[in-house]
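Note sheet for the following structure.
Shown here: the complex without one of its protein chains, the others still in place.
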Amino acid sequence: MPTKTLQQLADLVGGTVRGDAHIEITGAASITRVQRGEITLADAAKLLPHLASSPAAAVVVTPDFPPTTLPCLVVDDVHAAFTQIVKQFRPPRETVRTGRSPAACVAASAQLADNVDVHPLASIGEDVVVGAGTIIHAGVHVMAGCRIGRDVVLFPNVVIYENCVIGDRTVIHAGAAIGAYGFGYHTVHGAHVRGAQLGNVEIGSDVEIGAGTTIDRGTYDATVIGDGTKIDNQVMIGHNCRLGKHNLICSQVGIAGSCTTGDYVVMAGQVGLSDHLNIGHRAILGAKAGLMNDVPDGAVFIGVPATPERDQWRMWGHVRQLPDMRRQLKKIVQQLESAQPSDTEPDRQPHAA
Amino acid sequence: MPTKTLQQLADLVGGTVRGDAHIEITGAASITRVQRGEITLADAAKLLPHLASSPAAAVVVTPDFPPTTLPCLVVDDVHAAFTQIVKQFRPPRETVRTGRSPAACVAASAQLADNVDVHPLASIGEDVVVGAGTIIHAGVHVMAGCRIGRDVVLFPNVVIYENCVIGDRTVIHAGAAIGAYGFGYHTVHGAHVRGAQLGNVEIGSDVEIGAGTTIDRGTYDATVIGDGTKIDNQVMIGHNCRLGKHNLICSQVGIAGSCTTGDYVVMAGQVGLSDHLNIGHRAILGAKAGLMNDVPDGAVFIGVPATPERDQWRMWGHVRQLPDMRRQLKKIVQQLESAQPSDTEPDRQPHAA
Partner (left out) sequence: MPTKTLQQLADLVGGTVRGDAHIEITGAASITRVQRGEITLADAAKLLPHLASSPAAAVVVTPDFPPTTLPCLVVDDVHAAFTQIVKQFRPPRETVRTGRSPAACVAASAQLADNVDVHPLASIGEDVVVGAGTIIHAGVHVMAGCRIGRDVVLFPNVVIYENCVIGDRTVIHAGAAIGAYGFGYHTVHGAHVRGAQLGNVEIGSDVEIGAGTTIDRGTYDATVIGDGTKIDNQVMIGHNCRLGKHNLICSQVGIAGSCTTGDYVVMAGQVGLSDHLNIGHRAILGAKAGLMNDVPDGAVFIGVPATPERDQWRMWGHVRQLPDMRRQLKKIVQQLESAQPSDTEPDRQPHAA
């Protein structure tokens, strides 16, 4: 791999150099893995000490980064710049368009746009429609009646159940299951009988869905994921839920049936919602929060049962004070007991009367 | 799609009409998505206000539903009736029997009943036995020695490890993994050495298992799931567990190794059990509960560590009172300090003596 001078990299990303612009850079790596001769990235002032002991030949920083002995490549958007630089030294694989593999199984009635890739060992059911530019990886199974938009990517082993709808430019990662049956039963003569599964899942455009995530189909109509919403790995979204636009749902969140969310909602890892809850626009739910009630717009809830952030922290603080409180209480009780005798001294009784 | 009069729908489901029986119904949808001319469902009195502002042409209700301006189709089981009605307007796909696809890989020694469907890109290992009417979807891999019952459905990308047994009419959803190795190790010279994996998984009849759920094989014999038990998505059941009959296990529950449950146990979302616990018949474990001890029959436990429901709610209530308690305590301490002088006044000491 040819080396680049720091100046060449600065020109590449439209940055400026502090220090020796002529040094040769042999590679790029993050601060924990950078080696001698390579350039690294420092996106926070607290990384300054790491740089002192770093073998790095240079570092990409913002204009306001504190002075360091290393030659600096100064640029406003350090991540955009570092991405370009890494690509110089480790060019990512080209996405090779393959067309429809003869080792894929595509139903006769499926309608695929001309430039759709269907990789080996994928299957596409009857009446499925797939838009232009979409890539369907190996082991993906799209069941009958689904409609997939343009420039969608379905990574290996994704499963889409019957009649589901996926918007344009949406990306679904390995092993995600879209449209499985909702977990709804009523009990008849001691047996749990499954409810109707007549709905589907409708996923908007520019959505991303993580590996192993599951989104169940609606009872009578659709479970809905709004445009631009990003969902991490191993998230569970129950039947009849309707998520708004541009939500960020972190890993291992579980949302029970028939919940709704507004736009720009954020749920941190392992949050759980009971069913039929409404979460307001731009609400934030902290990691591991357990929601049993609706959340208003813009609110921040944490804890189990979930509580407004400030109150929950205060409560946690009080709980940490409990040992002190019990000591105080014991002391008071002793004080009062030792005070008792004087209360019972004869000559004071009349006064008290 | 032809329209139906409200009377025609009432006749279809054996219900009666309140209001204009002659109106034309063009479709059916749930109350949040119903459009002008369609019929909807109100399964709870609290939905009455929604109906006022609804574009719906009519509504399916129970006899005891409060009066509404909308024409009503009155029937005892509103969900059964609405399911029939939705099917009128949106007939579900027929399950087409396909037989054994030439694009499936079935081992020579596998014994499949005549009318088993094996979809493309599924594989069935040596000595596997599959009962009549069973459907094995694309991407399912059934490893050697498994016995699958009658009328079972294995959705795409289900994996069944060697020698597992699945009862009749059981349904397993996309990406579930049955019979992977148990997570048991002993440490030898600093390395974790895997325990024996000589057991299997035995799943009863009429069981349903959700997408992405994993059930590990037993150490020496079987991990067992009882008849009629329903398991939601992304549930983890450890090695040597024995679940009873008709349990309801909600999404993202984790059950560590060697636990047992009685019949009709309910576990809400994200519950966790440590290993070797016994959960009694009809016990209920609330969402996110963390169990460290056995649970008696019929008990309801919530919280971490899990506590009988009433006690846990009381404790949470007390925690919310902590700010008040601390204020009271401070006040008392001040009161007692201000009272101190009088305790030390000379002429009272003798009395105290």
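The chains carry the letters A and B, assigned in the order they are written, with residues numbered from 1 in each.
To be clear about the criterion, contacts are C-beta pairs under 8 Å (C-beta built on N, C-alpha and C of every residue); 3 or more make two chains touch, one makes a residue touch a chain.
Because the structure is predicted, anything quoted here is derived from the model rather than measured.
Novice: Would you mind spotting which of B:15, B:131, B:145 or B:204 touches the chain that isn't drawn?
Specialist: With B:15, B:131, B:145 or B:204 as choices, the missing chain is touched by B:145.
Novice: Looking at A:22, A:36 or A:90, which residue reaches the missing chain?
Specialist: Touching the chain that is not displayed is residue A:90.
Novice: Among the options B:45, B:113 or B:196, which residue touches the chain absent from this view?
Specialist: Touching the chain that is not displayed is residue B:196.
Novice: Could you tell me which of A:134, A:163 or A:252 touches the chain that is not displayed?
Specialist: That would be A:252, which touches the missing chain.
Novice: Determine which one of B:40, B:83 or B:163 touches the chain that has been left out.
Specialist: Of all options in B:40, B:83 or B:163, contact with the hidden chain holds for B:163.
Novice: Which residues does chain B use to touch the chain missing from this display?
Specialist: Missing-chain contacts on chain B: residues 105, 121, 123, 126, 139, 141, 143-145, 157, 159, 161-163, 175, 177, 180-181, 183, 185-186, 190-192, 194-196, 198, 212, 214, 216, 218-222, 234, 236, 238, 240, 242, 252, 254, 256, 270, 272, 274, 290, 292, 304-305, 314-315, 318-319, 321-322, 325, 328-329, 332, 335-336, 339, 341-342, 345, 347-348.
Novice: Residue by residue, what part of chain A touches the chain that was omitted?
Specialist: Residues 28-30, 32-33, 41, 79, 82-83, 86-87, 90, 92-93, 96, 101, 103, 119-121, 137-139, 155-157, 171, 173-175, 206, 208, 210-212, 228, 230, 232-234, 246, 248, 250-252, 268-270, 287-288, 303-304, 316, 319-320, 322-323, 325-326, 329, 332-333, 336, 343, 348, 351-352 of chain A touch the chain that is not shown.
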